[in-house]
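For reference, the structure is listed below as structure tokens.
Removed from the display is one protein chain of the complex; every other protein chain stays in position.
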Amino acid sequence: MKSAPRVPVLKTYKQFIGGAFPRSESGRSFVLEDAKGRPIANVCQGSRKDFRDAAVKARAALEDWSARSGYNRAQILYRLAELVEGRSDQLVAELKQQGATAAAARTEVERTTDLLIYYAGWGDKYQQIFSTVNPVASPHFVFSVPEPAGVVALIAPDEGALLGLVAALCPIVVGGNAVIALASESKPLSSITFSEVCAAGDVPPGVINILTGFRKELLPHIAGHMDVNAVVYCGDDPSERKTVETEASRNVKRVIVTGAGGEDPYRIMETQEVKTTWHPVGF
Amino acid sequence: MSTLQAPYPSWSPSPPVDQVGVEERVARLSARSIKKGSKVTALKLALSMIDLTTLEGSDSVGKVRQLCDKAKHVHDALPDLPHVAAVCVYPTLVRTAKEALAGSGIRVAAVATAFPSGQADRETKLRDTRFAIDEGADEIDMVISRGEFLEGNFGYVYDEIAAIKAVCDRAQLKVILETGELGTLDRVREASDLALAAGADFIKTSTGKIQPAATPPVALVMMEALRDFHLRTGQKRGLKPAGGIRAAKQAVQYLVMLRETLGDEWLTPERFRIGASTLTNDIVMQIAKETEGVYQSNDYFSQA
Partner (left out) sequence: MSVVSVERKSAPEPAWTYAPAPESADPGIRKRYGLFVNGEFVAPADGKYRTIVNPANEQPLCKVAEGSAADVDRAVKAARQAYTRVWSKMPARERGKYVFRIARLLQERSREFAAAESKNGGKPIRESRDTDIPLAIAHFFYYAGWADKLDFAFPGMRAKPLGVCGQVIPWNFPLLMAAWKLAPALATGNTCVLKPAETTPVTALKLAEIIQMADLPPGVVNIVPGGRPTGQAVVEHPGVDKIAFTGSTAVGKWIMKALAGSSKRYTLELGGKAANIIFEDAAIDQAVEGIINAIFFNQGHVCCAGSRLLVQEGVAGSLIEKLQSRMNHLIVGDPLDKNTDVGAINSKEQLEKIDRYLVIGQEEGATMWQSECPLPQHGYYVRPTLFTNVSQSHRIAQEEIFGPVLAIQTFRTAEEAITKANNTPYGLSGGVWTDKGAKIFKVTRSLKAGVIWANTFNKFDPSSPFGGYKESGMGREGGWHGLAPYVRLERV
């Protein structure tokens, strides 16, 4: 007797806040469609309150994360690479759902793994490249070191469903910051699956938070939040940029306007402060 | 009011304390692996050093009587278990405890001096202490005035300890530093040196009412103060870590630290106590595990 076809189980795409997967507090969602206009999935339409909650979690997680050794953060990023590699089939399938060819999808997942390893490798090295001992003319020992800016908001690039997000996220996180990312508006699914990787890895809850939703609605609230220290905007829309830069002035947020990322240690320094300390030398 | 010149008699500056160095020494001590026979010896020793404690606003005659029964019968199913060192209660319940423990060899300790905050004037603290002594307390656990200490009024704190000690007469005095409020290990060392100079029989880490309570780094610094006091005066005073010690493993770690810092002569309830309540059962369960060879369940051990 022929058995009935098995009913597949569809995935619910929730946001990633404080290490957990809540729906939007607003209860809203939007339908993601493929190129032919067919529905793929329901995606949470994140609200400003979701961002607010994420910022609280990020702030709470910051102290511990920034105090960890570079080696420890490096190992955590490397573990994420291991997990992405292990899930590559799932991630490839999801990218194809969102319109990529099989070859492009596989390349994108492989590059994502390699990029995680790349930035893991910087975790305990960028400090040596970007610190100095300053040869002052007085009898003082004076040194300058980078320190994480703190809570960083990231507007992920719209084109890069997986790689774009991870390329922008890595330098922020490896530098000791806690981040709240707004995923690509047109291709948000991979970001949520990547969140699952973060949750399964050793990333402490609150260090990485990922929201889905609409830029136009959320940008002013993100850029204007008084407890966010820096905002990284990956994009080139002039009016979006103007909004970000204007709102950021409220608390003198550092604003970084940038494109798609790649292998670049200078991106780590974009979300770093520099601390200089003086001490006398003498008996 | 202080009558002293340099903060208190025989005052010499306490040595600085390096926190990272202390934590490294603690880490090395906690790498000690205490197994089999030596583990059972340590567990029994720890049991004999417990000040079984109840210090709740809701304490009553009934509660204290039951605690005293537990103190006397920790776990009758296991033979050769020592009894705990003392039961520690509020002054109003000292009489109840004394009656319940009569003839058992278990001492009654009372907290006093406006425990736990210590925010009261000298006269109130003295009266609180006298009451506890009159009710029959064998030991007094007093709190220092942390505010005064942090303001640098070392003479004030010295005087209050000396005054309480005088009231104690033949009762032993434990001085609670409330190390969780002192901020740095340097201050823990200073407070320890001060309390010992003023006459403390025991220096005690905490009231158990705030976090952090006793921690191994704090205990190590206090042991070093006791060691230097012994080197200077020849006298052996005691230490009582209290609060947050729930697991038998922690208790054994403190004993390792004690042995390797102060030496075998401190491995006695005369010189070392642990302020705890739930620790008792965990110790007994560990002893049972060593004897029977299997992990134990709470269901088989009486809750006080």
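The letters A and B name the chains in turn, as written, and every chain counts its residues from 1.
Please note the rule applied: contacts are C-beta pairs under 8 Å (C-beta built on N, C-alpha and C of every residue); 3 or more make two chains touch, one makes a residue touch a chain.
Note that the structure is predicted; figures quoted are calculated from it, not measured.
Engineer: Can you tell me which of B:45, B:110 or B:239 touches the chain that was removed from the display?
Structural biologist: Of all options in B:45, B:110 or B:239, contact with the hidden chain holds for B:45.
Engineer: Pick from B:75, B:107 or B:240: which residue touches the chain that isn't shown?
Structural biologist: Only one listed residue reaches the unshown chain, and that is B:107.
Engineer: What subunit A residues would touch the chain not displayed?
Structural biologist: Within subunit A, the residues touching the omitted chain are 70-71, 74-75, 78, 114, 117-118, 120-125, 127-129, 141, 263, 265, 279-283.
Engineer: Under the stated touch rule, tell me which residues of subunit B contact the chain that is not displayed.
Structural biologist: 15-18, 20-22, 24-25, 31-39, 41-42, 44-45, 48-49, 82-83, 85, 104-105, 107, 138, 165, 170-172, 199, 201, 224, 231, 235-238, 255, 259-260, 263-265, 267-271
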